[in-house]
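Heads up, one of the protein chains got dropped from this complex, but the rest are sitting where they should.
All chains are identified by letter, namely A and B, in their written order; residue positions are counted from 1 within each chain.
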Amino acid sequence: MRERIRVRTFLVFGGLFLFLFCYAVANLPPWGSYRGPYGDVISRVSVYERHATDAVNAVNYDYRAFDTLGEEFILFTAVLGVMMLLRREEGTVTRDAGKVKDNIRLSTTVRVTAMPVILLTVIFGFYIGLHGQLTPGGGFQAGVILASIPFLLYVCENTETFRRITSHTAVEVIEALGASSYVLIGMTSLVMGAPFLSNFLPLGTTGDVFSSGTIALISVCIGFEVTAAFLLVGYTYLEEIITGELPEE
Amino acid sequence: MACARKWLNRVMADSLGILLAGITLVISCALLAKVMHGPNVYWFGNWYPHGSVIVGISFLADPISIGLAVLAATLTLLSLIFSWRLLGSGSNYFQPLMLIFLAAMSGFCLTIDIFNLFVFFELMSTAAFALCGLKIEEPAPLQGSFNFAVTNTIAAFLVLTGIALLYAVTGALNMAQIGLALGARHDPLVLFAFALLTCGFFVKAAIVPFHLWLPDAHAVAPTPVCVLFSGLMVQLGLLAVARLRFVVFAQTFASHETSLQTIFHFLGILTVLVGGLMCYSEHHLKRMLAFSTICHMGIMLLALALGGALGFAAMLAYLVGHAFVKGSLFLTSGILLHRLRAIGERSLFAKGKVLRWTAALWFLGSLGLAAAPPFILMTGEAGISKAAEQMSRSWISEICMLGGMLTSAATLRIGMHTFFGWGEEPITDEASEIGELPETASEDRRIFWYQFVPALISISIPIVLFVTPLWLSVLRNESAVFTRQSAVLHLVYLGGPVTGQLPAWNETFKASAVRGAVAFFLAILLACTSVFRHRLKRTFRIGAFLESGLRPLRVMQSGHPGDYVLWLTIGLSIMGTISVILLRS
Partner (left out) sequence: MPDILHLAPYYVAAWLFFCGLYGLVSSRHLVHSVICLAILQSSTYILLLGIGYRIGGAAPIFADIDPGKLTVDPIVQALMLTDVVVEAVVVALLLAMVVKAHEKSGTVSPDELRTLRG
């Protein structure tokens, strides 16, 4: 279909859809007056039932832990997909990788500033990961923060360091172990006679780092998995660029 | 499995995959045996409802859901056996992805929490995108995979928006609780949410005009993946619509049954016609099978739209039969690809003369597509005609017959060309000239037992199920439970046993058998007018005329993702408008 016809037809029907959306949404309760029972119930009981002061993470890793398991597997599958799509088949023609030499060395200022930033990021990442059940944070966020460290290293050092860190097989293993440990935690509660993914560890006192049972543990496992996932994606893309096939003309 | 990936060689990875799929099948069957006594609600994390507010996620394990999970496990097992030493799944990415796909489909069938449904929908889609683009040596798979990904991701967002709107209104995420809280509300918000959710799942279920991604995805995906796509993934879209309709929106539409039925009937007929006509005009084996899936999805939507337990039970019978027949046809086309190194009608012409057993499988498949007697597709069709009679819309059975005839004729035509070599060179078109790189190594071109046996099993299961109708009474009674909102509420909140009753529909069997046989006979006629077109006078060349395709339909299927999104928007806005206008009290 020619582009102009397509766009014009879309403007008609898309506009109709937009109008419908706004018309329907006008029936929503006004913004800022959330009424529903679900959130209120959780806010009231999560501290007592789980000794976790962060209700959002309590929902994520306990009340609706199964959803989070599913989401984590979407992450895992997507990374698997990326690695599969950009894989090297035998017999394909690739550019010579050799030892990658960067032509540009970044200025000393950048590299000197990056070092303390990396140190701060490490500490911050671990802090966020371990305190998921107490303050906003948790596994997903910590994973992303920690995954940015090799990228910072890439900025302040060169490509070779980055490749050395991320191409290690350990990264893949950590990712898979992170995902499977989530399932294993769930299965452990099965073994103990309660339904899948029940909270079975001692709950501790509210406000402590080691409170709220499996919430903290699951959070840490997810942290590992997300870090490894992002590193794998970064590594695969970089490999693709460095040793990529020559595009057909 | 993924962490051991690098160290496993090919054979071990394949056997591990098969083993795990087999274990899943065994577990699912054991569960099925257990819930035969009555459905069961399973609360994750031990979170029972707090009063009337449900705080956890639950699975509703009734025989229907578990039955579908068993179906998923069976199809995955057959596909994994078929893909033993399949080329291009190097580095062992294929098996974990297939297993994750299986897990996602099973979870999708079982859940009764709407956000959990969305999560499994996304997981299923992501695994599907990755599996679809498995063959990276050609440009076409990546394009097909991209179109698939874009369309289905938009569908996921539509579903999420619908969920958000429902949450705003009811403050709940469990389907039973939402249904209870919605009551008989009729305002445009609820109707718009319904339109969003339905359209999102219709994209997955390949209902016109949301169907455009399906042929592209099927034409390029590896054969075992196609089996799963057509066999179950697409049908799960309709299952989601069924769950929504019977549990969440049950009371909303209680006073507008006929309008809703009319809308769904219209879409169903459109899907059957478009799917059937395009199916006949395709010359690439897998695309043709993809369009036949679309046509049969239209039939299933018609069944669902007839409402009530009878329609739903008929749809399920048809679904199971179709899954296995279509699976067998795809596996057979995979055998053809392996043996003859071609997948287009012209390139396959007369080359299959020596493959007698494969030919038998193929023609059995076309018999099945026409809903002829020895397959349980006929049982489903009988249910449809009974329900149609009850609603005094018996012309629906004729539409089903037409759909079956068109798809069966297409497979017959290709079969005649390939296995018998009748007629002249077949007409061909751009799409089928793409060709496809063979999926197996070229040294050994015998047909292996591990390729043939899954196809054989797949085609014989519907026959076996037809001959032993014990499961049919369970299906009927459980459909009655599934489709009653009060029964589901009772199960979720009280956990108590519920039973249902649905009378059998044996009396329509004979009429359906006749219709199926007639459809098959007409299909043979149509295929012959196409195959022998040079010997017929111009007026009789109906087949050839249909075969060159109807130009507007072909233009619609353009391969450009922007076009697909446009059709999606058109369908979405029309559906939204109709819902808000027609269904307002």
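Rule of thumb we're sticking to: a residue touches a chain if its C-beta (ideal position, glycine included) is under 8 Å from a C-beta of that chain, and two chains touch if they have at least 3 such contacts.
It should be emphasised that the depicted structure is a prediction, and the values quoted were computed from it without experimental measurement.
> Among B:167, B:375 or B:419, which one touches the chain that has been omitted from the display?
B:167
> Hey, which of B:130, B:273 or B:359 is the one touching the hidden chain?
The single option touching the absent chain is B:130.
> Which chain A residues would touch the chain omitted from the figure, given the whole complex?
So the residues of chain A touching the unseen chain are 3, 6-7, 10-11, 14-15, 17-18, 21-22, 25-26, 28, 30-34, 36, 38-39, 42-48, 53-60, 64, 67-68, 71-72, 74-75, 78-79, 81-82, 85-86, 134-136, 138, 140-141, 143-144, 207, 226, 229-230, 233, 236-237, 240, 244-245, 247-249.
> Counting contacts across the full complex, list the positions on chain B that touch the omitted chain.
Residues touching the hidden chain, for chain B, are 115, 122, 126, 129-130, 133, 136-140, 142-147, 149-150, 153-154, 157, 160-161, 164-165, 167-168, 173, 215-216, 219-220, 429-431, 434, 549, 554-555, 557-562, 565-566, 569.
As a convention for this text, only the chains that are shown with their structure count from here on.
> Calculate how many whole Å lie between the centre of chain A and the centre of chain B, each centre taken as the average of the chain's C-alpha atoms.
Centre-to-centre distance between chain A and chain B: 32 Å.
> Within their complex, state which residues of chain A touch chain B.
1, 3, 6, 9-10, 13-14, 16-17, 20-21, 23-25, 27-29, 34-39, 41-42, 45, 62-67, 70-71, 73-74, 76-78, 80-81, 83-85, 87, 89-90, 169, 172-173, 175-177, 179-180, 194-199
> Note which residues of chain B are touching chain A in the complex, please.
Interface residues on the chain B side: 1-3, 5-6, 42-47, 50, 52-57, 88, 90-91, 93-94, 96-97, 100, 103-104, 107, 113, 115-116, 119-120, 122-123, 126-127, 129-130, 133-134, 136-137, 142, 165, 167-173, 187-189, 191-193, 555, 558, 560, 562-563, 565-566, 569-570, 572-574, 576-577, 580.
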